[in-house]
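Okay, structure first, notes after.
Apart from one protein chain that is not included, each protein chain of the complex appears where it belongs.
Labels run A, B and C following the written order; every chain starts at residue 1.
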Amino acid sequence: MAVITYLDAISQGLRDEMRRDENVIVLGEDIAVFGGAFKVTRGFLEEFGADRVIDTPISESGFTGAACGAAVEGLRPVVEFQFADFIACAFDQIVNYAAKNYYRWGIPMPVVFRGPSGGGFRGGPYHSQNPEAWFTHVPGLKVVQPATPYDAKGLLVAAIRDNNPVIYLEHKHLYRRIKEEVPEDDYVVPIGVAEVKREGSDLTIVTYGAMVHESLAVAERLSREGAECEVVDLRSLSPLDRDAFLTSVRKTGRALVVHEAHLTGGFGGEVAAIIAEQAFDALDAPVTRVAALDVPSPFAAQLEDAMLPTEEKIYTAARDVLEY
Amino acid sequence: MAVITYLDAISQGLRDEMRRDENVIVLGEDIAVFGGAFKVTRGFLEEFGADRVIDTPISESGFTGAACGAAVEGLRPVVEFQFADFIACAFDQIVNYAAKNYYRWGIPMPVVFRGPSGGGFRGGPYHSQNPEAWFTHVPGLKVVQPATPYDAKGLLVAAIRDNNPVIYLEHKHLYRRIKEEVPEDDYVVPIGVAEVKREGSDLTIVTYGAMVHESLAVAERLSREGAECEVVDLRSLSPLDRDAFLTSVRKTGRALVVHEAHLTGGFGGEVAAIIAEQAFDALDAPVTRVAALDVPSPFAAQLEDAMLPTEEKIYTAARDVLEY
Amino acid sequence: MATENPASFLDPALDRTSIAPESAIDRDQLVTWYRTMCLARTCDEKLGALYRQGKIVGAVYLAVGQEAICTGVVSLLQPDDYFSTVARGLAGWFLRGVEPKHVIARWLGRDVPPSHGRELGLFLADIEHHGIAPYHNGSMASWIPSGAGFALAFKVRKQPRVYVAFTGDGATSPGDFYEGLNFAAIHKLPLVVIVENNCFAYSTGNAAQMPVENVADRAPAFNIPAEVAFGNDIFEVRRVAKRAIDHARAGNGPYLVEFKTFRTRGHGEHDDMGYVDAGLREFWERRDPLRLFREYLAGAGGLGEAGVKAIDDECAASIEDAVAWAEAQPAPAPETVTDRLFAP
Partner (left out) sequence: MATENPASFLDPALDRTSIAPESAIDRDQLVTWYRTMCLARTCDEKLGALYRQGKIVGAVYLAVGQEAICTGVVSLLQPDDYFSTVARGLAGWFLRGVEPKHVIARWLGRDVPPSHGRELGLFLADIEHHGIAPYHNGSMASWIPSGAGFALAFKVRKQPRVYVAFTGDGATSPGDFYEGLNFAAIHKLPLVVIVENNCFAYSTGNAAQMPVENVADRAPAFNIPAEVAFGNDIFEVRRVAKRAIDHARAGNGPYLVEFKTFRTRGHGEHDDMGYVDAGLREFWERRDPLRLFREYLAGAGGLGEAGVKAIDDECAASIEDAVAWAEAQPAPAPETVTDRLFAP
């Protein structure tokens, strides 16, 4: 098993599926000749040809709709948004066509929307957003957000094989920073199954995406201080593995919910609400959330750091919950 | 004071503002010659002329963007989406232009987006949606949702006078069903201020929009059974009047959150999470939510009724919380 | 109003009140098409009545006056071609074998396939049985990108199939119309766009929708061929649509045909059409497609008045039967509401 980056794991999963199944095609801006803004599809055009690796004009709604139609006809398109921010331009096709089609007609639509998302690298207001909460509120969509190379590959393969539209949010700031051993062969990480990334008995941190890493760092720090955190990585937001975090919270009695998206209306509210309702009797402290401030992502480092949830903020909140 | 419908209250507020301020213009599909799909702007073309009452082509993104630009230049456009469902087509302009403009440049953009929303009248998947949660997660937008004619007029006037983009969601199913006395003259209902629509000591129902009426009906029914519910109508979701419902929950010790939008990822999660965190010590029962099922809005009456939160479902949930 | 002088957009040769095929057409074919159009008209009128009786709730949208277009176009398709309609495509469905009783049952919200009460009767997708593709019929023009996607699949698989997207004039204003056609034109996909320009998008006349006289005038933006034709003459519809379909099937890319037509009912039955000029209405009523076809069939077409009347009667009876069947169908069970959200 080779140690590869999160980015390479995504590439590998996608390339392998394209080799296995000729129905898989990829489309998006600058993904063919250029190999993608982040080079996820580097070499794909050469290997799979222009029929299966399509450079589109800048027209997110148009190519999303086209992918949806092609999916109904049996192709398995994987759409790359150059930045997840631009998924807003394809919003209607996703929430009103892709999401509702099967419920209305019983006709499957196997399409994957890849959204390079998240901040932390000074991308400013239009290259840093975390759009998951727009989609977790839309019945009929699956939404996944891997934190590690292993999960990135396994969830992408699962998404491509799924017969439903899947929003696959890959965090740009993890692309080259995060590496691990990833099996070269075929495996899936099932959609809808969370993973306990670290066990602990004192506090449950429910998180996903980039914040898994900050949360694990906080857990290590707290462990040195004598408190053991259990870190539950949701991986899939929709469908949601409620049991995974409820079981954990029932064990620890304390819950901290962490994500990089804005606090208000974020998916953490949903998770916190479920814990508060379903694990009420088990709670020894209020369910607390750590998330980005409710302002657009600013460009300057000092401002972006102030806006994003950081290890420090998670640590402070965790301490508060532990000491409640 | 005349008794008027919710629909007429909206018309009146809009007409009055257009009379008072010549910068107010309206645009949307079929709003001029036809007076609007729901006749909110009936007679406006005749009174204010084609420069201020503009029938647009079907191009939500285009006329939304145009309204935003005109707003920066000092007009105060009120955009009508024929159905709130189609706001998805203008999503990018709203969340990425309107919402972020002031934060980025300090230049105000006074624009109102009217979205006739909600179900209950067999409109099917594309004419019944409640999109508020997409927007409450976007910093820079104000989001209001009136339940009564008085609030409908007062919030619309406030929205038009506000120097920020405001999403104004009016519930179609209230249009002609709900009537009350509404002052003919100029008043505003301030954005960001909730209202206790009914006082009570045993249970707090936090709700907004159409569900205010179902909640009040449940409160009456429970009152006959000996339990007094306090019904807090949020009216504004963003900014959110946290104190209003936290004060109430601290008094009653029990909270039920009710909205017509889908449960998962709905704004109720945010409200429940806030209560669970901020009023933890006051809670005698888990914070519970009642909302629509997580499926697209079906057309058939039997299915739509099964999908929507009903008086019966609210009643059952309220009883459970009271008896916890 | 752009439409005040409707004759201006009709070629004088087309502005006529009698129609005929160019070459001999099988009698059975003629009868099939006439029956289809008549059935659609009868069904639509019945739907209007059911709405007024309060049996259809919400709203109802009829295609009265536009039947020749989809009948003519769909009559040219191969069984494995796909098409999608918007609100005025009943005749096209019938020609593909959809039964009126199912349509009515769906308008009544009954538990019949494929949507089991979830969708309005207005919309239909049933690839398996009828080659009617699922499209997103909420937002106008959203079916142009998806139509391009189906056509892309045909092309990638080297199948000589076409996708026909019917669309209203109003639905040519959204960005999706542009983005979808752009994609189809770049890749030379077999997408045929049939614009049913009935002078209005809801209440909004052509002039308030677009700065050009015809939708077809926009075709240069996509470098594709386009034509404008009279849409109430089924033979003219077939003549023009054939060029479009042949072009697309041969791998030459998309083709747009704009048929000028008119809906003689409101946008929906709640709409009294107060925005329509009397002259325009009258102009088009004289050119009612069913009447034109009927006159031809009863006369030169050789069916005789009695032959045509027999079809009319048969349609009336079959719609009555269809209503009876539809009303007898069960409503969907409430507990099915959460079924079938995700495909296995």
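To be clear about the criterion, contacts are C-beta pairs under 8 Å (C-beta built on N, C-alpha and C of every residue); 3 or more make two chains touch, one makes a residue touch a chain.
Keep in mind it's a predicted model, so treat the numbers as computed, not measured.
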- Query: Which listed residue (A:Pro57, A:Gly74 or A:Pro190) would be found touching the missing chain in the intact complex?
  - Reply: A:Pro57
- Absent-chain contact - pick from A:Arg122, A:Arg177 or A:Arg250: A:Arg122
- Task: May I ask which residue of C:Ser75, C:Ser115 or C:Asn182 touches the chain that does not appear here?
- Result: C:Asn182
- Item | Chain not shown: contacting residue from B:Leu45, B:Ala70, B:Ile87 or B:Leu237 | B:Ala70
- Task: Against the chain that's been left off, what residues of subunit B make contact? List them.
- Result: 25, 51-52, 54, 56-57, 59, 61-75, 77, 92-93, 96-97, 100-110, 139-140, 142, 163-164
- Query: For subunit A, which residues touch the unseen chain?
  - Reply: 29-30, 33-34, 37, 55-62, 85-86, 88-89, 121-127, 293-296, 298-303, 305-307
- Query: For subunit C, which residues reach the chain that was dropped from this view?
  - Reply: 173-179, 182, 185-186, 207-212, 217-218, 220-224, 253
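Simple rule for what comes next: only the chains that are shown with their structure count from here on.
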- Centre-most chain by CA centroid is B
- Message: Using Cα averages as centroids, what's the distance between subunit B and subunit C in whole Å?
- Response: 37
- Message: Can you compute the centre-to-centre distance for subunit A and subunit B, using the mean CA position of each chain? Integer Å is fine.
- Response: 30
- Go ahead and note the Å separation of the Cα centroids belonging to subunit A and subunit C. 42
- Task: Spell out, as numbers or ranges, the residues of subunit B touching 2 or more other chains.
- Result: 85-86, 88-89, 125-126, 293-296
- Query: At which residue positions does subunit C touch at least two other chains?
  - Reply: 115, 118-119, 138-139, 175, 341
